[in-house]
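Quick one: this structure, given as structure tokens, is what I'll be asking you about.
Only a single protein chain was left out; the remaining protein chains are all shown in position.
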Amino acid sequence: MAQLTYRDAVARGIAQEMARDEDVVFLGEDIAKAGGVFKATVGLLEQFGPLRVRDTPISEQAILGAAMGAAMTGLKPIAEIMFADFIAVCYDYIANEFPKSRYMTNGQVKCPLVVRVGNGGGARFGAQHSQSIENWVMQFPGLKVVAPSSPVDIVGLMAAAVRDPDPVIFIEHKSLYATTGEVPDGEIVDTLGTAKILRTGSDCTLIALGMMVPRALAAAERLQAEEGISCEVVDVRSLVPLDTQTILGSVARTHRVFTIEENPRVLGWGAEIVSIIADEAFYDLDGPPVRITTPNIPLPASDILEDLAIPSVGRIFETVLRSMRS
Amino acid sequence: MAQLTYRDAVARGIAQEMARDEDVVFLGEDIAKAGGVFKATVGLLEQFGPLRVRDTPISEQAILGAAMGAAMTGLKPIAEIMFADFIAVCYDYIANEFPKSRYMTNGQVKCPLVVRVGNGGGARFGAQHSQSIENWVMQFPGLKVVAPSSPVDIVGLMAAAVRDPDPVIFIEHKSLYATTGEVPDGEIVDTLGTAKILRTGSDCTLIALGMMVPRALAAAERLQAEEGISCEVVDVRSLVPLDTQTILGSVARTHRVFTIEENPRVLGWGAEIVSIIADEAFYDLDGPPVRITTPNIPLPASDILEDLAIPSVGRIFETVLRSMRS
Amino acid sequence: MAKSPKQDRSVTAVVNDDISEAKRLEMFRAQVLMRQAEQRAFDLFLENLVKGTSHLSLGQEAIAAGVAAAMEPGDLSFCTYRGHAHTLARGVPVEKVLGELMGRDNGLMRGKGGSMHLTSVEHGVMGSYAIIGAHLPIACGAAWRAQYKGQSDVSVCFFGDGTTNIGAFHEALNFAVIWKLPVVFVCENNLYMEYTPISEVTAVEHPAADRASAYGLPRIIVDGNDADEVYRTMLEAFRKARSGEGPSLIECLTYRHSGHSRADPAKYRPEGELERWKLRDPLTIYKARLREFGVSEADMKAIEDDVKRVVDEATEACKAAPFTSTDILFTDVYADGGWAWRN
Partner (left out) sequence: MAKSPKQDRSVTAVVNDDISEAKRLEMFRAQVLMRQAEQRAFDLFLENLVKGTSHLSLGQEAIAAGVAAAMEPGDLSFCTYRGHAHTLARGVPVEKVLGELMGRDNGLMRGKGGSMHLTSVEHGVMGSYAIIGAHLPIACGAAWRAQYKGQSDVSVCFFGDGTTNIGAFHEALNFAVIWKLPVVFVCENNLYMEYTPISEVTAVEHPAADRASAYGLPRIIVDGNDADEVYRTMLEAFRKARSGEGPSLIECLTYRHSGHSRADPAKYRPEGELERWKLRDPLTIYKARLREFGVSEADMKAIEDDVKRVVDEATEACKAAPFTSTDILFTDVYADGGWAWRN
């Protein structure tokens, strides 16, 4: 058991899979010699050599296209798209190619690959380098999406993603890279499609993801300590497949639900979850499901403004409190 | 008053605005000499000349980028992206450029442009030419999205979109091009952000868009005639801005709601609407809000399969009936 | 502008050359098969038995034939929505292609993909891609796999003149060169994108060849209506690819006899253009070639008749085949065979 940063967990997760399977290869901009712009892939070039860990030009379409062609014909590529926002310049692969090739060919073509992206705000990078792009990628039948919030989940879900026979978008949160957590020694393999209840509670369920997970936990602490409100906190972890059993199970116990989303409101992942709860757990609900999100604005660069925009512990606390008391 | 096809309404709508304002220019692939691959822009080149109606190379990024640069500096461009699915190859402008330029520059930069796309299924074009891409474009603060379902709405909303000072995605449904409707003579200018109640009813609200509108209306007829269920049918028309007053008002009267979406289920526009209703009209609801969508599959090419995939009048009828009876 | 076909090509009889008679007959048969199968597809469309869209290669068959003849089993093809010809050229049965167009259970993908997505992994046809440009990087990836695994296959990527103006073209070419990938890019310059002449929207005369130097590649232009020329050029490109010398970019000059897609009457053509190109129909050229090398009219006729029989039989089989069964609607979205996105 070791304390590991979320950043180092990325390299460890990739290394675990590359050591296991020679077909796992890794490509992206500045990922090899420089160890990644977030330093999350330091050491991989040295360990696995320049044929398996490859720097690319600034050609995101070539990166994802090449990953797909390799995946179709026998490799298991991991591709990095540096900032999640850049998914927009290679979106054709996300929307039209990866997820559809198996279906269109009646199962002839497979596409086992992983696309890692650095997601989210908090670093004062402004509107084009801070976005939470879960809702750019989760709507495509055929694609899977995971978003780990802790070092141990990074390692285990990376293994699950690499071993999965479907294309997986692996969302890392930039503002979590420096956080640490316990990670057991030896091989770790987690399971896609599983949420985790990180804190049990009886009054309401907080559903969070990525950087919103530690904030939800902190808000839950305060709600318990200061207001006696007992919150269950669910880390969604996997958006596709979605662990609706865990989510609906929690709502069936608490009867109230809040989603805590870093993305701006419109069509955030919480909308899908709320629509499922509203349909399938309608009679379990004692009050309206509430979505706590970044407001409908691009992210500003100034630290003061950015901190106001993204849901904070304080805002979560107050929104839940107000809603539970009303 | 004339009978016009939805297809001809597009050309009329564009012509109305180009005749009014010299700053309105139009570019896209095969839109000028050939009159568009859907023949929706026939005659515009002849009427407005080659400086205002311009054929482009197959360079969607150049098309949208050029539209933006022109819009920033004084023109009001209309750009065509032929099949809506191709939005994926120029998504950076949709996600990162159009919607953010005004905010990031603290209001210095404006971006008044319209992007027309041919959306939706029904033509047996297969998985990469049949998608309903509302949920690829509606999540960006700063961008507006309209999706007319009738010829008169095409003309009026085109005028509204062209005159609007914000970037607007204008979603035309390919399978509606051949449909006809009455269109008054003279200038028509509609309003963005307004839904339309196309049929009043008291038992439940059907919320639809695009090609799902005629199907919702037909299902409502049958439900009334065969089962005595009175459905109100709302044509959303404008996803951003969203006319929540009309939607919430209808739900407050009927107490039950169904969204009818052509997109595959996950994160369709209905999810956002349901999440709003569940939060803000929770106590109005007499039963769960239900989403009727294409299942979680890419669209197949075969006519038999495609017809099974997209919500049909029969499926709407049965889903509403089952849910209202349970 | 590359507008007028060569019409003054003087034919000199040669008895022996580098291409065997067997190879020539293979290429002839392939061209006849593509021609007849695609004409049949058009007839079936007129009978309303083919739904959706389809894009024919009538007039461009020499390219698919010449390339396929140079390929080894195991080499991979990446095609466009205009992919019937390339799929047939790799040996995929006509019945499976027509069946797919007709949405029958015997179709290559049982109707799930349709005309624009023909795929037969077993024949090395790794897919037909309908979004312009996407498959150029994908072909690079397949070639990267071969390079990484030390496998000797080459990936061939077909695309049109119009495709050279999209970003993915540029990214793929640069990528293939810097990684020295065993991939061959075959541009079929048929002078038009959908309806717009390529010369009106392209900064150089030869949309592919005049860009080769931007990637450090030689400028290669071939007569795309002459299967032999295509074949010879491809042999050299394959040799380069297999010996680790990296990719090639080859521009084949050709012309499509039909409209862009089944919906297109092709009224945008200048008068006489089609007629001039029809004089250089790849089949006409190839028959002359065969004659030159002593193949008899009877032998040619026998091949044509045999192909006709194959296409007729395939047509009957497709007409008799059941429509695709609806239970496949939900299969193969994910690798577990199903479509479940939640538990």
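Think of it as A, B and C in the order they're written, each chain with its own count starting at 1.
Simple rule for what comes next: a residue touches a chain if its C-beta (ideal position, glycine included) is under 8 Å from a C-beta of that chain, and two chains touch if they have at least 3 such contacts.
Given the structure is predicted, the values throughout are model-derived calculations rather than measurements.
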Please work out which displayed chains the absent chain touches and list them by label. A, B, C
Omitted-chain contact residue, chosen from C:Y129, C:F169, C:Y195 or C:W277: C:F169
Residues of subunit A in contact with the chain not shown: 29-30, 33-34, 37, 55-61, 85-86, 88-89, 123-129, 265-266, 295-298, 300-305, 308-309
Considering the entire assembly, which residues of subunit C contact the chain that has been omitted? 165-171, 173-174, 177-178, 200-204, 210-211, 213-217
Absent-chain interface as seen on subunit B, which is shown: 25, 51-52, 54, 56-57, 59-75, 77, 92-93, 96-97, 101-110, 112, 141-142, 144, 164-166, 193, 240-245, 276
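Note that only the chains that are shown with their structure count from here on.
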Which one chain sits nearest the middle, judging by mean Cα positions? B
Tell me, please, which chain's centre (mean of its C-alpha atoms) is farthest from the centre of subunit A? C
CA centroids of subunit A and subunit C: separation to the nearest Å works out as 41
Round to the nearest whole Å and give the separation of the Cα centres of subunit A and subunit B. 30
Mind checking the centre-to-centre distance between subunit B and subunit C? Centres are C-alpha means, answer in whole Å. 36
Residue ranges of subunit B touching at least 2 other chains are 85, 88-89, 126-128, 266, 296-298, 300-301
Show the residues in subunit C shared as contacts by 2 or more other chains, in ascending order. 110, 112-113, 117, 129, 131, 133-134, 167-168, 328, 333, 339-341
